[in-house]
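Here's a structure for you.
The complex appears here without one of its protein chains, the remainder shown in place.
Just so it is clear, A and B label the chains in written order, and each chain counts residues from 1 on its own.
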Amino acid sequence: MCLGIPGKVTELYQANGMKMGKVDFGGVVKEACLEYLPEIQVGDYTIVHVGFGISQLDEEEAHETLKLLKEMDMIAGELPELADRQNDS
Amino acid sequence: MISSWTCPLPLRNYPTIVMGHGSGGKMMSDLIQHLFTPLLKNDLLEQLGDSTVIDFARFANGHQPSAISHQRLAFTTDSFVISPLIFPGGDIGELAVNGTVNDLAMSGAKPLFLSAGFILEEGLPMETLGRIAASVAAACRAANVQLVAGDTKVVNKGHGDGLYINTSGIGVIPPNVNIAPNRAQAGDVVIVSGTMGDHGMAIMSVREGLEFETPIKSDTAPLNGLVEAMLAASPQIHCLRDATRGGLAAVLNELASASNIGIEFDERQIPVRPEVHAACEMLGLDPFYVANEGKLVAMIPGAESESVLAAMRAHPLGKEAARIGSVVDDHHGLVVARTGIGGARVVDLPAGELLPRIC
Partner (left out) sequence: MKYIDEYRDEKVTRGLLDEIGRIVTREWKLMEVCGGQTHSILKSGLDQLLPPQIELIHGPGCPVCVTPLELIDKAIALASRPDVIFVSYGDMLRVPGSERDLFSVKAAGGNVRIVYSPLDSLKIARENPDKTIVFFGIGFETTAPANAMAVAQAKRQGIKNFAMLVSHVTVPPAISALLESPDVRVDGFLAAGHVCTVMGYWEYEPLVKKYKVPVVVTGFEPVDIVHGVLMCVKQLEEGRAEVENAYARSVRREGNEPAQAIINQVFEPCDRPWRGIGVIPQSGYKFREGYADYDAEMRFPDIQTIATKESSLCMSGLVLQGLKKPNQCPAFGKECTPQMPLGATMVSSEGACAAYYRYARFVNPNATSNSKEQTSKLQTSVV
């Protein structure tokens, strides 16, 4: 459940008494209802599910956590390739 | 009004198609004479007989007439029932020509002649029909084929989605070419001619309720020129398939099954336009299952693959051609992808019509 995709708010306006916005999802722009995000501004990121923004993405928190997660990367050596598999079998 | 209509008066009285346009009388004759013929004119079509007679020798690849009997004929038919009739990047007319041209090209044939049957729904605006007929004509010119036989019928309102087109086509296969779905062999390289998912997402983008603002255009195109360039680099191509309904996944599964081999490919190698990728993410779709109308998948013996790939990239319709994987003598009938994180997943045949999801 819950296909929610992050996008950037590029425009805000009212329609039928609801806060609406244009959201840019990696180059594709679609309208979304932002009524549940009273504080969201143009330039912020939101997660959109069925045409509704359900959260304002906390960018700072995202960067911090990702930094920490990247530090757990302790890869040594090559990653197995599908091509190599043929040699093994 | 369409500028190429000659003596448009008889058509001007009818802004939409009515049943009479299909009943074989004067109205139908006017429709053919004033709408179709001016757009599609060639001396074969203008025979206007019950069937068109083709002197084959004039067309068969410049070979001597005595060699004609040794040629193989490719013959195909396809019907086009899409809605909407007009979409970003093309319309049903263009699709109908390119679809059949491509089916011929996928056998390695040089496409020569097409027929077109139009089933018109009562109420179809004449303007729309004119536009689509013009697209058919333009597509034939672009593909270097001739439309030599046609038919028109009209059905009652409510029975036709506006317009259906059937096209059939004939082409000739050069003697040293042997392309078939069961010819893939372990060690073959799998190549796609360009970005995946453009056409299907173009249609989705104008589908009611799913519209988005960034235009995604259909990739409908005739692939016979690209195939000729590929065969010139190496006639030893084993398989060719255009990745239409069901997308890349359908084609790979069909070939794996027909040739009784396994296929492995790397998801990271599949070219996808950023906006197609984004639109797929939004609707929960996988670009491998999305239809294309101007892209092919090829299975080529390993030793020939580099030269064919180079020939593809030198052609306007193959600039983004990419090697995506290989044919293996393992898990026969199954297609397995290396995922972006280094896992593996079986890429099955699609279940049916592509549906957006919220889950």
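Everything below uses one rule, namely that contacts are C-beta pairs under 8 Å (C-beta built on N, C-alpha and C of every residue); 3 or more make two chains touch, one makes a residue touch a chain.
Since we're looking at a predicted model, the values are computed, not measured.
Listed residues B:Ile216, B:Ala249 or B:Leu283: the one in touch with the omitted chain is B:Leu283. The chain not displayed touches subunit B at residues 208-210, 274, 277-278, 281, 283-284, 286, 331, 334, 336, 338-346, 348, 351-353, 355-359. Taking the complete complex into account, residues 1-6, 8, 16-18, 25-26, 32-33, 35-38, 45, 47, 49-52, 54-55, 57-59, 61-62, 65-66, 69-70, 72-75, 79-80, 82, 85, 88-89 of subunit A touch the chain not shown.
Definition applied: only the chains that are shown with their structure count from here on.
In this assembly, the C-alpha centroid of subunit A lies 35 Å from the C-alpha centroid of subunit B.
Those residues of subunit A that touch subunit B in the shared complex are 1-3, 5, 22, 25-30, 49-50, 79-83, 86, 89.
Within the complex formed with subunit A, the subunit B residues making contact are 212-214, 216, 264, 266, 274-275, 277-279, 281-282, 284, 325-326, 328, 330, 336, 338, 342, 344, 357-359.
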